[in-house]
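Missing here: one protein chain of the complex. Every other protein chain is in place.
Chain lettering (A, B and C) follows the sequence in which the chains are written, and residue indices restart at 1 in each chain.
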Amino acid sequence: MPRTQIYNAVTERLEILDPAGIVDEELMPDLDGDRIRGIYSDMVRMRAMDEKALKLQRQGRMGTWPPIKGQEAIQAGVAHAMEDGDWLLPAFREHGIMLLRGVPGHLIYAYWAGDERGSSFPEGVRVFPVAVPVGSQWQHGTGVGLSLKLRGEKAVAVTLGGDGSTSEGDFHEAMNCAGVFQSNSVFVIQNNQWAISIPLHQQTAAKTLAQKAHAYGIPGIQVDGNDIFAVYSVTREALDRARNGGGPTLIEAVTYRLGDHTTADDASRYREDKEVTEWEGRDPILRLRRFLEARGLWDEEQEQEQQAAAQAWVDEQVAALEAMPPQDPSDIFSHMYADLPPHLAEQMAEVIEEVGS
Amino acid sequence: MPRTQIYNAVTERLEILDPAGIVDEELMPDLDGDRIRGIYSDMVRMRAMDEKALKLQRQGRMGTWPPIKGQEAIQAGVAHAMEDGDWLLPAFREHGIMLLRGVPGHLIYAYWAGDERGSSFPEGVRVFPVAVPVGSQWQHGTGVGLSLKLRGEKAVAVTLGGDGSTSEGDFHEAMNCAGVFQSNSVFVIQNNQWAISIPLHQQTAAKTLAQKAHAYGIPGIQVDGNDIFAVYSVTREALDRARNGGGPTLIEAVTYRLGDHTTADDASRYREDKEVTEWEGRDPILRLRRFLEARGLWDEEQEQEQQAAAQAWVDEQVAALEAMPPQDPSDIFSHMYADLPPHLAEQMAEVIEEVGS
Amino acid sequence: MSTARNRVADADDPQPTEKLTIAQAVRDAMADEMDRDPSVVVLGEDVGVDGGVFRATDGLIERFGSERVIDTPLAESAIIGMSVGMAATGMRPVAEIQFMGFVYPAVNQLLGHASRMRNRTRGRMTLPMVIRMPFGGGIHPPEHHSESYESMFLNSPGIKVVVPSNPYDAKGLLTAAIRDEDPVLFMEPKRIYRAFRAEVPTGPYTVPIGKASVDHEGDDVTLISWGAMVRVCHDAAELMAREDVSVEVLDLRTLNPLDRETMLASVEKTGRAVVVHEAPRSNGFGGEIAALIGEHLLLQLEAPVLRVAGFDVIFPAAKNEHLYLPNRDRIAAAIRKTLNF
Partner (left out) sequence: MSTARNRVADADDPQPTEKLTIAQAVRDAMADEMDRDPSVVVLGEDVGVDGGVFRATDGLIERFGSERVIDTPLAESAIIGMSVGMAATGMRPVAEIQFMGFVYPAVNQLLGHASRMRNRTRGRMTLPMVIRMPFGGGIHPPEHHSESYESMFLNSPGIKVVVPSNPYDAKGLLTAAIRDEDPVLFMEPKRIYRAFRAEVPTGPYTVPIGKASVDHEGDDVTLISWGAMVRVCHDAAELMAREDVSVEVLDLRTLNPLDRETMLASVEKTGRAVVVHEAPRSNGFGGEIAALIGEHLLLQLEAPVLRVAGFDVIFPAAKNEHLYLPNRDRIAAAIRKTLNF
């Protein structure tokens, strides 16, 4: 009766596309050239949206903005692996994937410009609003996944969150309940290595975040988050499993936050430029471009066109943002309950008397 | 670049003493006959305390009582592994270990009889009060462990909790922070397989609770919780490590709640008698007695004496409980703050006017 | 004890009734709604096989199965957080928090999400969900089992707060809550879960959320209360009647949105008010009520609005519960004080 092993499991990591743009052909997912070009342009569009937002912010035309620069492969990879009826539950640094799941760009801008209408997505868009209280959306992802399962929908709830958010109690409860209920859920950690100023090793003593899945009896896997093909592949596999009743998966996608935490932050206070430069060399967009070029699927001319198209699209979004009619002052009252209770009607009248309607 | 293994999660289980009372000699901890007899009598005393409380409750002399029957080996094993300066942080089903760590029996009774003075332990007793909000004490155990580490005390915070409590977010945050700060903490899960009516497999999809340690980068181990020697050994090892700066450990001690959840519960509503009977055959006290008898360290006469001593001790505790002077009505006010603020003084006066002091 | 005046039944015809406790009425409301609407599910700790620690979900799992009566892990934040996800995607979860004393871990999901989703999305996402929880003292349990935390949910808009005081209202209000398009916190007075039975219609009916009930008419002073305290107020009213004092007893039934109209009309008539609640006095909801009355009826008040409430201490352990909880005599003393002002 010595010590016996009662649990023996491994955590794996998948990589397909290396920083030089070379892929492991055997592992390549089934995506044709057009599709890959489409993914590439989505990533370029994300980058353009992000850069423009930073500019707008400096000009005072945008509120606090959390940049996604460097995380485009995760957001494009997960979005492209999802299917129509799937739900997306973002944290707050998910502009790219929200866009690809149907949220109009100008609404994303509107949200960060301080306008709640930014979360009023068009009918049929299966996306939750931004979740500012870190980590709380994991629970909703379990609930939506359970809802889909109970209602017999062949759809999956895909929840994203940061490495920092894995320290919150809500992360734990959500993963554990997803395991117990075998909900139709896929959880993707965008491990960008920092939570504001806290580096990963001060966030957890666990060697990887993927291994946290062992605590919940659910599959967990790590993936190179700057590798669009690897992200797509593991997400696809996890989605297929969840869609077919196989239960939830935890995916850790390792990437890097190339920008400041938000426009209100100055990352040079707490991290070395060297680290940033190193990761710039692993830029997910550049990497995919190298792949496309090596395959003869992309050239400088296409790149110019694509960049111009992205700029044009961004400009349209800004125009749409700035063309939004001002909110009615009564708006701060009118969405509190299905019906306006008397005390709110009174308060609304006070405001309208003060500022006009 | 195929899938690479980046983490290998192995979890072990330790058993030393089998239900027939036979030990694995190689693994036997270094405890002499006297010490083992002492442990045995502690366990007998715990059982007597528990049974008496149930009787008192039926007679209306005790409030709601959560019985510890079946969990005596964990509580004795952990207590005996601890050293003088160590702190104990109980959940609410830890009367046995609280007793061994210096809490007078009549105060334990007083607490469950609905008297806060039950948590007013004597000076120098390093035991936290009962924690009723499930799972919250894990966080305190990390805090105390950190405090001991920062202050350079060669002491450890030992926190106990139930299997159900591992589902709370606080469990997660506590383990994760203990890992990050390498606090002087040992965490012991009394996995008695039930959380009121919820069996373990509805609590988590993880095969074991010990494997949850992989999520935090800390050592985790499972132990037969009805095996006093195994519990003692793993706890001792974990305490030594923590005491010497080696950081925290998570121990899952597998046992069974032989009684109802509390005196307010009727377990027959949700579980089979068969399961209970099966586990009665693995009674930790009986098992140790068989061991002692086989070694010639114990006989029927000693047993009789021990039982009588335990009864006498219990009767003393009841007498002490019932001899406690009534609380002063002002007591509900006087421990709110170091100084009584004016509004409380006013309210206190109201009560004293009403009921006398 | 209560008039049916403010109670609106679905059907016009007189329905057959049966004598039920509050716990049974609560269970029946869930059962009827689960019958009517397949999107209604019940979830919480021990709500399934055990039937709830107060038996308020007794028999539901046998009738509706474990996919609709869901025993959850021990995780209050998950119970509410999952309910948010479910309610946003077409279900109507009725979540149970085992005791109000254990709602704290769920506050982030309740006040950070459940109460905000409609506003946050400009009405795109609505959360038809109910959060049931037994509250209040009087059963002599260990700590954290007697709390009345309503105050913390009443400075944080977006969540309705409903508290029945009798079986009829319990069933009708819970039915209304389950049908409501917004989150409703439903507080159940555990002390009187089984204290008495009253006639309750057998089929579904609703009691409207947001309407107080004038339980007993009177002219000299208005007692304002909710939950288990309503019965204590009736006792006090009876006692005062022997002193020829005519007490109006108001059962608020809904704390948000508050039925100010009924409340202010009553106090305007009587000129005196005493608020009674179990939560600590300071910053309890009694403060809001007194403030509103003072704001609207300063010149009509014959005496200050008094509060009979818990003291500003941690709810005492069983042996001292009686010192803490408002009782008939304290209420009577407050009434006399307003009369002799």
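In this text, a residue touches a chain if its C-beta (ideal position, glycine included) is under 8 Å from a C-beta of that chain, and two chains touch if they have at least 3 such contacts.
It should be emphasised that the depicted structure is a prediction, and the values quoted were computed from it without experimental measurement.
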item: Missing chain: touched chains present in the view; value: A, B, C
item: Among C:Leu111, C:Ile192 or C:Ala237, residue touching the chain not depicted; value: C:Leu111
item: Per the touch definition above, residue among A:Pro19, A:Gly38, A:Gly246 or A:Pro329 touching the missing chain; value: A:Pro329
item: Selected residue (touches chain absent from view) among B:His140, B:Arg243 or B:Arg290; value: B:His140
item: Subunit A, residues in touch with the chain not shown (by the definition above); value: 63-64, 92, 111-116, 130, 132-135, 164-165, 167-170, 195-198, 202-204, 264-265, 269-270, 327, 329, 331-333, 336, 343-344, 347, 351, 354-355
item: For subunit B, the residues touching the chain missing from this view; value: 87, 89, 116-117, 119-121, 128-129, 131, 133, 136, 138-148, 150-151, 157, 169-170, 173-174, 176-177, 180-181, 331, 334-338, 341-344
item: Residues from subunit C at the interface with the omitted partner, ascending; value: 77, 104-105, 107-108, 111-112, 115-116, 119-120, 143-144, 149, 151-152, 154-158, 256, 258, 279-280, 282-296, 298, 301, 303-307, 312-314, 341
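Convention: only the chains that are shown with their structure count from here on.
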item: Between subunit C and subunit A, distance of the C-alpha-averaged centres to the nearest whole Å; value: 40
item: Distance between chain centroids, defined by C-alpha means - subunit A, subunit B (Å); value: 43
item: For subunit C, residues that touch 2 or more chains besides their own; value: 73, 75, 77-78, 105
item: Subunit A, residues touching no fewer than two other chains; value: 169-170, 173, 176-177, 180
